[in-house]
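Worksheet: the structure to be examined is printed underneath.
Only one protein chain is missing; all other protein chains are in place.
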Amino acid sequence: MVDKKSLFNYLLRLGDDQQILSQRLGEWCGHAPTLEEDLALANIALDLLGQARSLYTYAGEVEGLGRDEDQLAFLRYENDYVNALIVERPNGDFAHTITRQFFYSVFMDLLWNGLLKSSDETIRAIAAKAVKEVDYHVRHSAEWVIRLGQGTAESRERMVDALDEFAIYTGELFEMDALATEMAEAGVGVDLAALRPQWEAEVNNILTDAGLEMPKVNWMQTGGRSGEHTEHLGHILAELQYMQRTYPGMTW
Amino acid sequence: MSEKPTPLWEVFIRARNGLSHKHAGSIHAADAEMALQAARDVYTRRGEGQSLWVVRSDQIVASDPVDKDMMFEPTASKIYRHPTFYEIPEEVGNM
Partner (left out) sequence: MYSQGLIGADGSTVEDEAFLEAFQKRIDAEQKIEPNDPMPEGYRRTLIRQISQHAHSEIVGMLPEGNWITRAPTLRRKAALLAKVQDEGGHGLYLYSAAETLGVSREELTDQLLTGAAKYSSIFNYPALTWADIGAIGWLVDGAAIMNQIALCRCSYGPYSRAMIRICKEESFHQRQGYEILLTLCRGTDEQKQLAQEAINRIWWPALMMFGPHDSESTHSDQSMHWKIKRFSNDSLRDKFVNATVPQADYLGLKVPDPNLKWNEEKQGYDYSDIDWDEFWRVVKGDGICNRDRMKARRKAHREGAWVREAALAFAEKRAAAAEAAKTAAE
């Protein structure tokens, strides 16, 4: 039997990752480099938002305290959010947004595929929908990585800068702390560390096509899974929670 | 002061297998892969498609409206190409 509290926390990790990245992508709406890309980024944001909603709704059911998706999405303290740091990093320029999306989507593609075999039926169902969505996120971001890497001197320089900024946040995605280990052993979750070689191979493949290289990383940043965030999450929550905090307890 | 134009592509969508591709609109993209993705992201957001074609707009050869009479008028008098041209007694039934 899986511990309910653990399963709840595991679902929050997954839900927070999708929600916070969706929030970031939503900031692009109306400001993208082309109209076509404006629609593309919104499509990805909507996919992630849909995934977050399913995950929060299920988390609320598992918890059994009557909290719905919105209470979980909007009404927690900053250090109760357990997303990985990579998704809260600012959008930066388009190269940064694409790099973050690429690193993250390749990881999620592997994770959702693993979760297709989860012992938890609801997680399996969510994963079955998500694998198709994330396949496209990988394709879209990878094609941009190649174009920006090989495009102009400027685009290449911006990609190098973006890789340098985001590489240090990729290690956290594969961390097997106590909760991740418990979930993997129960058959609910996936051995994240085991996904890493494949992630590296896929990422390096595309970076090679792009004429780019993964930068050397001395230290992988960490903390998100235990609620220790970068300075950026607080600002995200200030906007995200604004309505719910200003007008508490109302229906919208 | 206009920047270098990004090519225009025409988008064709097959709504369901069994139907032919139908012109849906156009998008701008630098290359074929980006055009295909843009077509997907712009024109299939409500389950409109099962298959996509994108074609560079400047690759389409179109008939000139000036030639319309020459191209399409002569066919109008060939009414013997239509089944209603022939008289079959009603008793014979459907044919």
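Order of writing sets the chain letters: A and B. Residues in each chain are counted from 1.
Operating definition for what follows: a residue touches a chain if its C-beta (ideal position, glycine included) is under 8 Å from a C-beta of that chain, and two chains touch if they have at least 3 such contacts.
Here the structure is a predicted model, which means the values were calculated and not measured.
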Displayed chains contacting the withheld chain: A, B
Option touching the unshown chain, where A:Q23, A:N83, A:S105 or A:S118 are the choices: A:Q23
Options A:L7, A:A59, A:A73 or A:A162, residue touching the unrepresented chain: A:A73
Residue in contact with the excluded chain [from A:I86, A:A127 or A:L148]: A:L148
Contacts of chain B with the absent chain, listed as residue ranges: 1-6, 8, 25-31, 34, 42, 45-46, 62, 64-66
Sites on chain A contacted by the missing partner chain, in the whole complex: 19, 23, 26-27, 29-39, 42-43, 45-46, 49-50, 52-53, 56, 69-70, 73-74, 93-94, 146-148, 150-152, 154-155, 158, 236, 239-240, 242-244, 247, 250-252
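Following the convention adopted for this analysis, only the chains that are shown with their structure count from here on.
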Distance between chain centroids, defined by C-alpha means - chain A, chain B (Å): 40
In the complex, chain B residues that touch chain A: 6, 27-30, 33-34, 37-38, 40-42, 45
Interfacial residue positions of chain A with respect to chain B in the complex: 34-37, 39-40, 43, 136, 139-140, 143, 147
